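Take a look at chain A:
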Amino acid sequence: MNILLWLIFIPLSTVAVLIFCKDRRQYRVTSAFGMGLQLLFSAYLVFRYTEERNAGNAEPMAFMYSYRWFDAFNISFMTGIDAISLSLVVLTSIVAFTGILVSWRMEKLPKEFFISLITLAMGVFGFFITIDLFTMFLFYELAVIPMYLLIGIWGSGRKEYSAMKLTLMLMGASALLLVGILGLYVYSSPDVNILSFSIYDIASADIPLEAQRFFFPLVFVGFGVLGALFPLHTWSPDGHSSAPTAVSMLHAGVLMKMGGYGCLRVAMFLLPEAAKEMAWFFIILTTISIVYGAFGAIVQKDLKYINAYSSVSHCGLVLFAMLMMNQTAVNGSVLQMISHGLMTALFFALIGMIYERTHTRDIRFMGGLMKIMPFLGVCYMIAGFASLGLPGLSGFVAEMNVFVGAFMHTDKFHRTATIIAVASIVITAVYILRVVGTLLLGPLRDGHEFETGDARWYERWANILLIASIAAIGIAPLWLSDALIRSIQPIIQKLQ
Partner candidate 1 sequence: MIEKIGIENLLILSALMFFIGVYGFLVRKNLITMLMSVELILNAVNINFVAFNRYFYPEKLQGHFFALFVIAVAATEVAVAIAIIISLYRKIRTIDVEKASEMKY
Partner candidate 2 sequence: MTLDQFLIMRHELLIIIAAVLIVIVELMNSDEHKERVIPFAVMVFLAVTVAGFLPIDTGILFGGMYRTDEITIMMKNALNIGVFIIFLQSAAWLKKHKGTFRSYGAFYFIMLASLTGMQYLISSGDFLMFFIGTELATIPIAALVAMEKARERSGEAGVKLILSAALSSGITLFGISLLYGSSGSIFFSDIARSFAADDLQILALLFVFAGIAFKISIVPFHLWTADVYEGAPVSVTSYLSVISKGAAVFILVFLLYKVFYTVPGIWMNVLYAVSVLTMTIGNLFAIRQQNLKRFLAFSSIAQAGFVLLGIICGTQLGFASVVYFLLIYVFSQLGAFGVVAAISNASGKENIDDYNGLYRTNPKMSLVMMLSLFSLAGIPPVAGFFAKFFLFIAAAREGYYILLLIAVANVTVSLYYYLLVVKAMFINESDDPIAKIENDFYTKAGLAVCTAGILAIGFFGTLFDYINSISYGVK
Partner candidate 3 sequence: MEQVLFYIFAGMILVFSVLTVTSRRILRAAVYLLFVLVAAAALFFLMQFEFLAAVQLTLYAGGIIVLIIFSVMLTSHVSEKLEPVKFGKAAFAFAASAAGAALTVYTLLSYPFPEVSAAEIDTSMKRIGSELLGYQANGYALPFEVISILLLAGMLGVIIIAKRSEK
């Protein structure tokens, strides 16, 4: 069996085992075991990948695997990874594992919860390892749909509304995407008999500019919605705020990255001419996204909303960087995906833990939590610092790559956009410190209403795992960035 298929097989068998589990203990142990295994496996995959590269494998994708699926359409199930997808796979497995940990005490329908959660994760894994658009699309939708149930059943607040909105907007986006993908398929070869969904087949095809102009917006917007592209981001605040903790983590941490990844791997890579031509429009949108999300976050009162808007801003940066179309910026874009994935997962995990103890997410009703839950407080601060781009944590590395890359364009338009984007670091500082200041610091408020008790062991480990990853990237970014650059090069070459 191809090594990559394990990434799907492990979650799949976890789900299978879960179906036969009997009680809550078994559910969570099985899930944690499965996802833990997945985490170990992806670490092993990193090792194997490095080995492969060091051995001189210069193919764009390693561990290619192809299974002929539908002859009539020339559809194959193709997998392969490069550093970009591999790092996102690792990210996913970290977030999924921690997601299981923070859901340790899930009371309501635990079996269904874990099954849905792992199915979602499976969709994401599948998405990242496939290199044909058909399977990619399949996994994309597979990842989005469990979201509906996860938010609808286990969510809070206006969960039904949010779940429906989220699902419809994402599926609507995927509908656009579908048309785009089909267009790519049709233009993948001049010979109608060998049309192909394979990304590399399409990449070598010569798609006429008119067609690119039509399909690029479809694909880019299709993925962009998932990447919270302004003004189609509104599912994100509602969705995140209503979702249960683990789901917010997976969603903001991983699912939204699928958008960015898709924009890069599909929209930009396969439709380079149109990308170059239309970049200006999307640069404007993403620049707005960045600043808009940050400003939006300033006045929010609900912790999750703050974080959701912050995600809009940060994910805007991902797309923004990508559209700068040079190696540094794109590298920054990928780094930002990983970094944002980790830190937003950490944020949501912490918010969930705090909510569990204080029964509110409204920062106006909280204060001085550092006193009663120092561990969580410190973690929250670290997450905040990562988010506002403090050196030593991953956010900084990513942002700097983005800004340096973006600044390489010397014309006024790009410069202006970049400067506006850079300004977001200030606004980010404002809202992060506002939250930290009101929530954690200051005098303890209404302490008697809060359940005391700092993090439990599984919560500790979840946080530590995430923080360690964030710090690892922040302190020693070179190995990751080097590996990424090698994989980014083919994409950049198309865009030059």
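Keep in mind that, in the parts below, a contact is a pair of C-beta atoms (placed from the backbone, for glycine too) under 8 Å apart; a residue touches a chain by one contact, two chains touch by 3 or more; residues count from 1.
A word on the picks: all candidates are chains of the complex that A comes from, given by their letters.
The structure presented is a predicted model; accordingly, all values stated were derived computationally and were not measured.
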Touching chain A here (same complex, options 1, 2 or 3) is candidate 2
Which of the residues in chain A come into contact with candidate 2 in the complex? 68-73, 75, 134, 137-139, 141-142, 145, 148-149, 152-153, 159-160, 163-164, 167-168, 171-172, 175-176, 178-179, 182-183, 185-186, 192, 195, 214
